[in-house]
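Working notes for the structure below.
Note that this is a trimmed complex: some chains were dropped, and none of the rest were shifted.
Labels for the chains are A, B and C, by order of writing; each one numbers its residues from 1.
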Amino acid sequence: MKRKHYETAMAPLREQLVVMARWARTTGQRIVVLFEGRDTAGKGGAIRAVSEKLNPRQCHIVALAKPTEAEQSQWYFQRYVDHLPSAGEIVLFDRSWYNRAGVEKVMGYADDAQVTRFLEQAPAFEKMLVDDGILLFKYWLGTDQAQQEERLRERLEDPLKRWKLSPIDLAARERYDAYTDAREAMLEATHTAHAPWTLVDFNDQKRGRLTLVRDLLDRLPDTHVVPPEIDFPALDREPRAETYAVLKPIADYPIE
Amino acid sequence: MKRKHYETAMAPLREQLVVMARWARTTGQRIVVLFEGRDTAGKGGAIRAVSEKLNPRQCHIVALAKPTEAEQSQWYFQRYVDHLPSAGEIVLFDRSWYNRAGVEKVMGYADDAQVTRFLEQAPAFEKMLVDDGILLFKYWLGTDQAQQEERLRERLEDPLKRWKLSPIDLAARERYDAYTDAREAMLEATHTAHAPWTLVDFNDQKRGRLTLVRDLLDRLPDTHVVPPEIDFPALDREPRAETYAVLKPIADYPIE
Amino acid sequence: MKRKHYETAMAPLREQLVVMARWARTTGQRIVVLFEGRDTAGKGGAIRAVSEKLNPRQCHIVALAKPTEAEQSQWYFQRYVDHLPSAGEIVLFDRSWYNRAGVEKVMGYADDAQVTRFLEQAPAFEKMLVDDGILLFKYWLGTDQAQQEERLRERLEDPLKRWKLSPIDLAARERYDAYTDAREAMLEATHTAHAPWTLVDFNDQKRGRLTLVRDLLDRLPDTHVVPPEIDFPALDREPRAETYAVLKPIADYPIE
């Protein structure tokens, strides 16, 4: 999909995301969106598409680091619970509790009993959140292995993206089928009426982002809230220019 | 500044920011950057310029909400300390402890004694962080009132930006001079040898971002670290396409 | 029950609690004990009986203050989850998530829908903890109203206990029956096979403490762990007395 096309299609969605955020703030709604999927699928870009025009004091992105040893010994969901939203907040999880059913299972970081227990607990855990009134959305971003290979190669060659190429990614490319199996087991166990999964094709990332954002907006109820009137009288004097006494600004970036 | 110009100038800086992040990760450096300045100056955009290509698991943006009543009764710096970096982390503060010397002073949320105490404590507090080895950078983004007026009007009219128009912003436009005075008092007290301020002109936001990022990079020592060799053998089979059994992806966003 | 009797009976139990703690530390067990019951029943004293000889770095007492406004808008269990144990830890909850089914219900701080939802969620929540391997014990301490009246009067008159006499206590004495009803509804809904309640009569507080501690110990598996050998050679010199140069100790408390 061409950038121009994308921008044209995304523009009204951005406005609707802002409307959604105002609605959440005004009505105290709590929104949680999980972004899961293949390595390289484009989770980061999708999260940016949702969050870029929103207030960072309202919309939090949660990208947890590897658990500490103490955290590993706790109830599995504990460190995620800490980031669930208060009234009016939107939380986007860049990977989530589903790590256990994906990378941890495939790479052997969790044993079979742990994975099985997770697949049993996740629906019950999510039911509690949903029954409590949290709006929970779960997206899984798919991509063919050919695309994945191309993107991995791009990461290898693009200095801006090289940090994204983790040893786990490299292992993951050899376990494409194991990840597929893990996803199917995950869907089987956790695609529930109260917290369904939505799968989105991210072979074309721009189109994938449009599809995801459109779907998210469609699943929400009517989010229109009349914004408050703002009184914006004319200034009663000439606008002032900056004046600096203690310290001056540094030289501007040079333009030839 | 034209977008094309901006993009051309920003491209190599983005690469250097990625190099910086790799260096921080590899050497365990901790980096803290404070973004302060006029309302509408462009703090959010500057933070995005620094963070957009970095790993969100390494580079954290801290945008604290209004303190709770309990937090208000604590040692003023307490809720900020909680977000200081561990080894290898980069923390960008979207407004910071300097709230007390800016908005809280001008709007009367803090009394004179609190502001005076803050201006005494901030240099001592920062000295401890710097002596501990934290790399601390403090940016103040300036903009003339005419620009500020234009941007406020834009926020009023652009549905994407209207949420940014807070009652405090509207009060702030009438107190442009009080903010100037508060900034001068802040610089007088807290522009120190160990933690100097850097003022950047953000009348042109794109140019301001370039100036700020260029300056940040220039202040760091040599951040070059040889990235590890990555072995990327050819796949030993045809790449697999996604196959879905339990659940299919939803329909793609339509393109006419 | 006489103090001397009590001390004689408690002595071996204290030793077994220490054995339990060593076992938890050595094997990585996580133990959670909830203390609920009538106002004045003696929760604080029971918690002290369990914890007094244990390492405060291992055995944590959780007595949460009133939730903040933000916490009130979160998933109800969120602020409790934060205190669940890591490997080897023992957590004693001085009141717990059951507040919602007790004081919040009786005093009208939670509405019927919230109480009903809580009574549905508590068993599911606890099942997740228990299935995760946490050892969960739930004690409810009962006392007749005549006893309660006597203890309230004692609080009124004893300056050491007056702080315990909260307005809620005073309201509670008039709602003895409502608390009884609330307890019965709570037991009906949350006395489960995986997380049963244990009721203990605390009309005699010393005897109640013995009953509770004895029961707790009986429910645990064999906790015997051979303590490590400790090599304790004689000092190779005369023991040194304290010598102070910079600052001297203050005068001892006078004894006539």
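Methods note: a contact is a pair of C-beta atoms (placed from the backbone, for glycine too) under 8 Å apart; a residue touches a chain by one contact, two chains touch by 3 or more.
It should be emphasised that the depicted structure is a prediction, and the values quoted were computed from it without experimental measurement.
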item	value
Copy count of the single sequence across the entire complex, 3 present	4
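Basically, only the chains that are shown with their structure count from here on.
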item	value
Chain closest to the middle, measuring from C-alpha centroids that were averaged per chain	A
Subunit B and subunit C, separation of their C-alpha mean positions in angstrom	44
Approximate Å spacing (C-alpha centroids) for the pair subunit A, subunit B	20
Shared-contact residues (touching 2 or more other chains) in subunit A	none
Residues on subunit B engaged by subunit C in the complex (per definition of touch)	68-70
Complex interface listing, subunit A residues touching subunit C	28, 30, 70-71, 73-78, 81-82, 84-88, 117, 120-121, 124-125, 127-129, 131-132, 134
Interfacial residue positions of subunit A with respect to subunit B in the complex	1, 5, 9, 14-15, 18-19, 21-22, 25, 44, 48, 52-57, 61, 63-65, 94, 142-146, 148-149, 152-153, 156, 159-165, 170, 173-174, 176-177, 180, 184, 187-188, 191, 197-201, 204, 207-208, 210-211, 214-215, 227, 230-232, 235, 239-253, 255
